[in-house]
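Every protein chain but one is kept in place in this view of the complex.
Chain IDs A, B and C follow the sequence of writing; residue 1 opens each chain.
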Amino acid sequence: MARSVRPVAVVSFAQSAMVRREERLNDVEMLQPVIADVFEKVGLTKDDMGFVCSGSCDYLVGAPFSFVGALDAVGAWPPMRESHVEMDGAFAMYEAWTQLQEDDIETALVFSFGRSSMSEIGRVLTLQLDPYYVAPLWPDPVALAALQAQALIDSGRYGEADFAAVAGRSRRDARNNPNAQVSGDPSTEELLGDDYVVAPLRRHALPPITDGATAVILAAGDRARELCERPAWITGMDHRIETHALGARDLTSSPTTRRAAVGAGLLEDGGDGSVAVDVAELHAPFAHQELILRDALGLGDGVAVNPSGGALAANAVMVAGLVRIGEAAGRIMDGTARTALAHATSGPCLQQNLVCALAAEPAGDGRR
Amino acid sequence: MAESEVLRAPHVIEYTYTRSTGPVIGAFLTGLRDGKILGATTPQGRVVVPPTEYDPITSEEVGELVEVGPSGVVTTWSWAQTPQKDQPLERPFAWALVQLDGADTAMLHVVDAAGPEAMSSGMRVTARWRPAAERIGHIKDIECFVAEGSA
Amino acid sequence: MSEPVTMLATPIRIEYEFTAGLAQSRYLKGIAEGRFLGQRCPQCQKVYVPPRGSCPTDGVPTTDEVVLGNTGIVTTYCVVNVPFQGQSIEIPYICAQILLDGANIAFMGLIQEVPTAEIRMGMRVEAVWVDKKDLGPTMASVKYFRPSGEPDAAYETFSEYL
Partner (left out) sequence: MGQRTAVVGVGQTYHKAKREDVSIAGLVREAAVRALEDAQMDWSDIDAVVIGKAPDMFEGVVMPELYLAPALGAVGKPMIRVHTAGSVGGSTALVAAHLVASGTHERVLTVAFEKQSDSDAMWALSIPQPFSAPLLAGAGGYFAPIIRAYMRRSGAPDHIGILVAVKDRLQALKNPYAHLHIEDISFEMVRDSIMLWDPVRYLETCPSSDGAAAMVLASERVADSASSSHPPAWIHGMAMRSEPTMFAGRDQVNPLAAKDCAADVYRQAGISEPRREIDVAEVYVPFSWYEPMWLESLGFAPEGEGWKLTDSGATALDGGDIPWNCSGGVLSTNPIGASGMLRFLEAALQVRGQAGEHQVQTVRRSLGQAYGGGSQFFAMWVLGADKP
């Protein structure tokens, strides 16, 4: 269903430094340089944008309508065609991408911002849960992810050393990412010396608490070619949600990630095919979730997974998904990859999953 | 401006929400208050616990409510060495998905156990109720689950 | 057996550590000194108060600081006669949009020392501050605005700010 008909590409990507706590700047001040940067890279201004869409969450700052003021970082004047989702910026990009499938606009700015440091982030995320049966028990996100990790261990497919290996590789890759928050070169043995936060998850298997902002610019057809030497063409994009009832899911798999990859044109429907891309940026906030996602997509050893360090290196809530798309697109724009997959997730234990397929060439027969 | 000159202040959002339950959630909570656990039957004959007004996969309306448990099987668990604010127990405990006898889905709750070595997937547990006089129609009317035979 | 359960009470408390940011911190430090500090947009030259750090129409940082006067114009107003949670003033009272001299944007302020029947669009007002020793980086430092006694401003001079 969700394959590009009109060719649309990511032509610019910018992000703030991802930090444990942004103490100096308010949301507008944090966003403003990122927006300026994403425009500057392609020599555009806000007046060139056909559509603007953003993603953020009121509860992160504890204020209703917190996205309203953030628009001042763009300067919404003259009035703009503009919308907002209370979701990760990756979903805002999906909205922009669908609207670009219609012919009346050529460009879109997508941005998101989130600071996890201001609130008791674990408790904020608990409020995502069923308000009658689950939230009143106040399970924190680590507790729920740990249930998933234990189920994965029980399945016999992976163990704690595999989780540590994912975390170690993430930190090594993050050394090449100037915006990453957590990097280093720890051995699996060292990491296995970490304390449990909620067993079987040790400290290294958890995402950091991160503040940050990000933005991308999308452009259609020839406009993309004018703006960018190597546009990262979106060849397909899809997202799918699972039931909220954790006890009605198989937590060790991610069928909706696979379904979204089919929707994005990366896999055939049915069968046990594998996604073949040069790079995959997977939004796996917890180490074991990367393993679940790799299996769901059938990623082989030839795929570079999370060369940015992924969400274990920086995980600004509402931002980290769109950063995955930006990082994957960046590899195509800098010529280091021909094809890429980006994934974003939302909700407890990978409840909702988005897959974006990117390539150095537009999809198919160049229709329209 | 130096970082130290930026103003910071605490901020609190606090409210006691009053949630009307509707018939299905209300029946489950009434059951808990009265010391029994109810599940909802889906059109395919599956029993959903805790019950929602709808099948958690197909969204079809559920039918009859049936009593399940109070014992069941741990399908997965995790160990909270450091309990957090508002969580059900103040000493270290296990989070668990428990599939009650007679149910086709598992529910989230906690297990009071001596330590992680006392926990395993597949273990049988049973509900430990709060005293009847303290039960109000809340998921915490079940104080926790405990290993079957240890109650 | 007692009545069925139909209601579930769920107390929720989330604590935050709020950061004012650079622009608002500067503004509040000005308030602590008993003056209003605005910021000018380098592109459109408009002066914003309170400043938010970015020009809402141009999307560029506002960095030039402008010291504004203590007086201004009531551009429009309403008389509040409804109690609500968190309200600290006895009703009825006047709530007005005040355009400070030198600013290009009005903000909401409390008007006192004038009967509600006598307030009008264009009235000149001045800020009344708490005692110097009580000044702090908080909007509570400005007690309210009151008529300054100057002649009213002509409608045409502020109609573009409505």
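Rule of thumb we're sticking to: a residue touches a chain if its C-beta (ideal position, glycine included) is under 8 Å from a C-beta of that chain, and two chains touch if they have at least 3 such contacts.
Note that the coordinates shown come from a computational prediction; the quantities given were computed from them, not determined experimentally.
Chemist: Among the chains present, which touch the one that was left out?
Modeler: Hidden chain, whole complex, touched shown chains: A, B, C.
Chemist: Could you tell which one of A:Pro78, A:Gly156 or A:Gly270 touches the chain left off the display?
Modeler: Touching the chain that is not displayed is residue A:Pro78.
Chemist: Could you tell which one of A:Pro33, A:Gly273 or A:Gly347 touches the chain left off the display?
Modeler: Here the residue in touch with the unshown chain is A:Gly347.
Chemist: For chain B, which residues touch the unseen chain?
Modeler: Residues 7, 9-11, 13, 15, 17-25, 52-60 of chain B touch the chain that is not shown.
Chemist: Hey, which chain A residues sit against the chain that's not shown?
Modeler: 1-2, 5, 52, 57-59, 62-65, 67-69, 71-72, 75-87, 91, 94-95, 98-99, 101-104, 124-125, 127-132, 135, 238-245, 255-256, 259, 346-348, 351-352
Chemist: For chain C, which positions touch the chain that isn't shown here?
Modeler: Residues in contact with the chain left out: 6-7, 10, 12, 18, 20, 24, 28, 44, 46-48, 55-57, 75-82, 84-89, 92, 95-97, 104-105, 107-110, 116, 121, 137-140, 155, 159-162.
FYI, only the chains that are shown with their structure count from here on.
Chemist: Touch graph of the chains shown: is it line, ring, star, complete or other?
Modeler: Basically all the chains touch each other, so complete.
Chemist: Counting C-beta pairs in contact, which comes out ahead: A-B or B-C?
Modeler: Between the chain pairs B-C and A-B, A-B carries more contacts.
Chemist: Using C-alpha centres only, name the chain that sits farthest from chain C.
Modeler: It is B.
Chemist: Please work out the Cα centroid separation of chain A and chain C, and write it as a whole number of Å.
Modeler: Inter-chain centre distance comes to 39 Å.
Chemist: Which whole number of Å gives the spacing of the CA centres of chain B and chain C?
Modeler: The computed centroid separation for chain B versus chain C comes out at 47 Å.
Chemist: In chain B, what residues contact two or more other chains?
Modeler: 1, 6, 8, 11-13, 17, 19, 21, 25, 29, 138
Chemist: Please set out, as single numbers or ranges, the residues of chain C touching at least two other chains.
Modeler: Correct list: 8, 10, 12, 14-22, 24.
Chemist: What does chain B use to touch chain C in their complex?
Modeler: 1, 5-21, 25-27, 29-30, 33-34, 136-138
Chemist: Can you tell me which positions in chain A touch chain C when the two form their complex?
Modeler: 22-29, 32, 35-36, 46, 59, 61-62, 69, 71-77, 117-120, 123-124, 127, 131-132, 135-136
Chemist: Which chain A residues qualify as touching chain B in the complex?
Modeler: 23-24, 59, 62, 122-123, 131-134, 136-140, 143-144, 146-151, 154, 196, 198-201, 243-248, 251
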